[in-house]
Structures are given as C-alpha cells and as structure tokens.
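Excluded from the complex is one protein chain; the other protein chains are retained at their positions.
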Amino acid sequence: MLKHLKQQVYKANQDLKKQGLVLLSWGNASGIDRKKGLVVIKPSGLAYDKMTPEDMVVVDLDGKVVEGKLKPSSDTATHLVLYKSFTEIGGIVHTHSTYATAWAQAGKSIPLIGTTHADNFSGDIPCSEDLLSQQIEGDYEKETGNSIIETFKNNNYEHIPGVIVKNHGPFTWGKDVETAVLNSVVLEELAKMAFFTFTINPKAGINKDLAKKHFERKHGKDAYYGQNE
Amino acid sequence: MLKHLKQQVYKANQDLKKQGLVLLSWGNASGIDRKKGLVVIKPSGLAYDKMTPEDMVVVDLDGKVVEGKLKPSSDTATHLVLYKSFTEIGGIVHTHSTYATAWAQAGKSIPLIGTTHADNFSGDIPCSEDLLSQQIEGDYEKETGNSIIETFKNNNYEHIPGVIVKNHGPFTWGKDVETAVLNSVVLEELAKMAFFTFTINPKAGINKDLAKKHFERKHGKDAYYGQNE
Amino acid sequence: MLKHLKQQVYKANQDLKKQGLVLLSWGNASGIDRKKGLVVIKPSGLAYDKMTPEDMVVVDLDGKVVEGKLKPSSDTATHLVLYKSFTEIGGIVHTHSTYATAWAQAGKSIPLIGTTHADNFSGDIPCSEDLLSQQIEGDYEKETGNSIIETFKNNNYEHIPGVIVKNHGPFTWGKDVETAVLNSVVLEELAKMAFFTFTINPKAGINKDLAKKHFERKHGKDAYYGQNE
Partner (left out) sequence: MLKHLKQQVYKANQDLKKQGLVLLSWGNASGIDRKKGLVVIKPSGLAYDKMTPEDMVVVDLDGKVVEGKLKPSSDTATHLVLYKSFTEIGGIVHTHSTYATAWAQAGKSIPLIGTTHADNFSGDIPCSEDLLSQQIEGDYEKETGNSIIETFKNNNYEHIPGVIVKNHGPFTWGKDVETAVLNSVVLEELAKMAFFTFTINPKAGINKDLAKKHFERKHGKDAYYGQNE
C-alpha cells in the first residue's frame, strides 16, 4: 500500500539526518495521498539507521493506523491538523534543528532581513503563540497544530512554507515531502544568518521592495529564476 | 574478567570521539557491574586511537585496581562517589564538550527553555558550587564527586541525568554507559541551543506545564513516545 | 566554443560547493574571454551535482546568449556590469556564504581588523548602499552591478577584490575565476573572524601601518611573501 509514498517519506527522513538537521531520532517527515486521504509518517522514536521504507506507518486523517506494525510519530496529530487546513500541501517536516529551535525557544519570529530569505519565504517566519495550560493538558499535539493554523490566519502558508512553534521547534511543508525537506534546510540557514545579523546590528532593516522583488522573480507569475520546466 | 562490560566501556569512549564531544584524550567513560561491585573505566591520558578493550581498567568501589596494566582515569574517584550515591545508574561519562564547558566556565546552570530539553531532562541542568580551596588541596577528585551529590540534594538524578561542574565541564550518567553517552550528546546540544536562545533573547521563558508534558510523554508512567518495548 | 573557459567556470562552481560556501543552488561563478568579449556563466537554478561543463552558458557583454541550451544565471546582468567597469578582472563569484551574508544583512562593511584581512584585502570590505525602489523595480540586476561600481568610486577594485551587497550577499572577483573563488573563501573567513572579534571587543582597533605592511609584503612592488614565479 502506497509503496511509492512510503519510499519518498523514508528518503525524506534520511535526508533530514544527512543534512545535519536531526540529532538521534528527533524529527519526523510525512507525505499525503490526497486522493486516498491517507498519510504516511515516520514511526515514533525509531533510530534513523534502523529504519526501512516498510516501517513507515499509514494513518487516515483521523489518526487511525491503517497499516504498519509500529506506532506512528507522537507528533502525528499535529501533521493531520495541517493537512486538513493547508489543502495544497503534500508533505510536512518537523525537526529540532539548532538555530531554528533557538529562535523558537527565544519566542521570536525570524525576521526577513535579506534576499536569501526573500528568495524562499515572502515574509517573517512566524513564531506561534504560547499554548494555554489546558491546551497542553488536553489534546496536546492537536492543539499544537491548531496554534499553527491560528498563526497563519494572517499569513499565506504557500508563500511562507514554515513556522516555528514557541519553545519547541520548526515545522515546514511543501507540495511534496521532498520540498518540505528543502524548506527545512533553508529555514535553518535563515535562522543562522538572522542570528549573526542581529548580533552584528540589532537595528538591521531592509527595503520591503527588495524582498518582494526577490520572492517574485522566483515564485511570482512572471518568475524568471531557474529553468523553464 | 568483565569482558562484555570492557567492550561496552571501550565502545562508549570511542563513541564520545565520533560524536565530536572529545578533543585529544579529554574525557572518560565508565560502567559498573553492580553484582560484583566493580567498575570498568578508561585508562588515564591514553589516545583514543591507541586504545583497545583490554586496556580498560577494573577498579573496586574503593578505587583499588583489580585488573589492568594501566593507571585508571585521574577522575576515577569522582565516578566512584557517583556510583555509591546514585544507586540506579550503570554508566558515567565525563567530557569537556565545548558548549557545556562554556556554561560550566560561566558558572551558570543550563536553563530548561524548550521541549528538546524537556524531552530528556526534567529541569535545569544544574551547575555545581565552587569547591573550597581546602577541598581542592585535599582529596580533590572525591570532593568533586561530593559537590555533585550536594547539587542533587534537591534534584532527581534519574530525571536530570547530568550536571555541569563549575569551571570544569559536564558529567552525565544513565542505566548503562551507552545511555550515559547519549545523555552527553543531548546535554551538549541543549547547551548549544541555550547559548543561541539567550543571545537572541536574554528574557526567554517557558510555560512549565509544556516542559512537564514533554518529559512525561516520554518518561512518565503513561509515556506514549517511542515504541512499546 | 571556449571549452577551456567552460571547464574552469564549471570547476569554480563546484569548488564553491566543496568549500561550503554554497547551499542548494545558491551562488554562481563566471569567467570572461576578453579577446572575444564573451562571458561563460553558470545556468540559473541548476543543482550543482547535475551540472556538466557543457551546461555552462556563453553570453556576450550585452547579455545575449551566444551558446547554450539553458538560461544563464539570473544574476548575469550584475556580472556584465562588473566586467565592463573592472577591466582587469577575468572572473567573478557570487555566493550567499553565511557570515558574509550576515554582514550584508546587517548593512555594515567588514572592518579591516587584522593581518589575515590585510594579507588579502587592503581595506574594509565595503557594503553597498540601499537600492532605491525604482532601481529595484527597474533593471534590478543591472542596478545591483551599478551600485557596486558606485561603491568602488573611492576604493581600488584590484586591492579590494570583493564587496558585500546590502541585504544580499558577497561578490568577489580576480584575474581569473579560480582567484575569484579564493577571494570568496577568504572573504567568508574574514567575515567570520570579524564577527567574533567585535563580539569580544566592540571597540577593537588596528594600527593602519601594520595593515599596510601586510598588504605590501604580499602584493606591493617589493613583495617578499611566497615563491618567485
């Protein structure tokens, strides 16, 4: 069942490790088959070097395990909320990558301060709000998803394909799980660059037209970056 | 004698090197056989690439060498104090890993500021108090162990499996030496993330219920993280 | 056509990746054949591991593609402005290397504060001025080139073979593309060292005669560093 998607999700999880975004078994990637309404996700707490594509777990959008001997990631409920609300995405990645997590722990959005950022995210990468204690003690992972949806009420999830969850770490997404991985790689680099930038100059700023230009030349309707595909 | 434990302790020492936690011959790992009351520990000042499992030294809980041609680690007395007081642990690791040592040199506990920390340590990773000059000039390595025990008077050593010794560096422990190594890997990453976090926002804070939730979902009696074993 | 130059430019692009200056497909290198008035440049947005020397694109100094099936780098117009004004250079490199980009995002020139810098650049590595919104909305990449030329009105481009473009990142150049790559490697290291230096001591300074001595012993008419060639 979903053999190709399992292979993609397996590879995405391995790529997180190769890119240095994941220590031990921290982090998880998933992909969705929109037609079947099924999500393939990493099993919980399994070491990356012991994993096989067959270990990937298949769940429906209510979180019920449809196939797989192992328990799905403990963050599965967060992924499901995102798949239900962000209807155009095909893959999700969660990591505890160092610099992105530091911004999350600091409780601060990662400010758009350069063209590297604007080439990939059209605005600040937002930090979600604190969960209330009753949300934490209730359906915690689902509430984490809800807080991300809340954060994107005033943001375009297709133009800003990632978030940092307060005191936790980054989630990214994309049209497929491979793109979600790339967005995690980029988000970590932006978090790193922003750290150094604001240490050098706490008052750093940018002309918003420059940011818009870079996002548009790569992602706008008249985009001219890259090869025509 | 204790062939299996020697192999484990040897491997743990090599893993410290592979994980980038140890420069030159700095650092040491040990394991205990509780039934026999014997500890296996790295020899003092030996290069990691010249070490064999047979070089590991066996000492009793009074520090007497029971087997081995080499002198045991100069920090052996510190390990022994911990084994005697922390009766549930099976392995201990000491390193001078960069970020953890920086917090130790700064004389500050590593604050719990995110879920990465809470997934592994239930509270701040405490920094021990200064030794008095007479303690330093007396039985120094034993007094270092005593200062760790003192630090844990109000901390649970099973929930917070590590410490940073002031102006020195981290010690971690676990049910076996492999777990102690993992805790050293985690502690260094937490020290690194905390460094960046508080540089970004010196007033960073966290809802303690979020921390509790993460520790409990992985280590509490109703833990649901990871696979059932 | 220009087979040797294509090979050099291809190798330069690969070297940027190997040196850790380039993430994903960010960055580009080019070389010029001054006699023919033709520039060889990396294609736009192509992954480094899928590139071959034959993929390099040949353009004339007006930006017209003379040979090649792929679109040239979206930054081609910036390169062309530099080739036209800086008549002694043979190669150009653009990256988003982490520390240099941080200084660019901070909007600050990289101060000459040590002999490592002075061995390679005779003065501060300047940060260009903000582009006006109409420049951004007009012929943006060409205006970026113009802003670099403007920055060098009072700087010697042969003694300071690089610039950081505000809120964007570094461009370097040299007598050939291989030298331009070396200058990018050096600029990134200088940006890194300067970051740590001014974090340690915001008031750090240098005797300008020491800087001059180092630049002259390597690049002056009585240079005595290196072997006679």
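By letter and in written order, the chains are A, B and C; residue numbering begins at 1 in each of them.
One rule holds in what follows: a residue touches a chain if its C-beta (ideal position, glycine included) is under 8 Å from a C-beta of that chain, and two chains touch if they have at least 3 such contacts.
None of the values given here were measured: they were computed from a predicted structure.
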Q. When the whole complex is taken into account, which chains on show are touched by the absent chain?
A. B, C
Q) Out of C:52, C:134 or C:207, which touches the unshown chain? A) C:207
Q: Using the touch rule from the top, list residues of subunit C that touch the missing partner.
A: 113-116, 119, 182, 185-186, 189, 192-194, 196-201, 204-207, 209-210, 213, 217, 224-228
(Q) Could you pull out which residues of subunit B are in touch with the chain that's been left out? (A) 23-24, 26, 43-46, 70-71, 74, 96, 98-99, 101-108, 130-131, 133, 136-137, 140, 167-169, 195, 198-199
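Operating definition for what follows: only the chains that are shown with their structure count from here on.
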Q.
Which chain has its C-alpha centroid farthest away from the centroid of subunit B?
A. C
Q.
Quick check on this structure: which chain has its C-alpha centroid closest to the centroid of all protein C-alpha atoms?
A. A
Q. In whole angstrom, what separates the CA-based centres of subunit A and subunit C?
A. 33
Q: Averaged over CA atoms, how far is the centre of subunit B from the centre of subunit C? Could you give it in whole Å?
A: 46
Q.
Touching at least two other chains at once: which residues of subunit A meet that condition?
A. 198-199
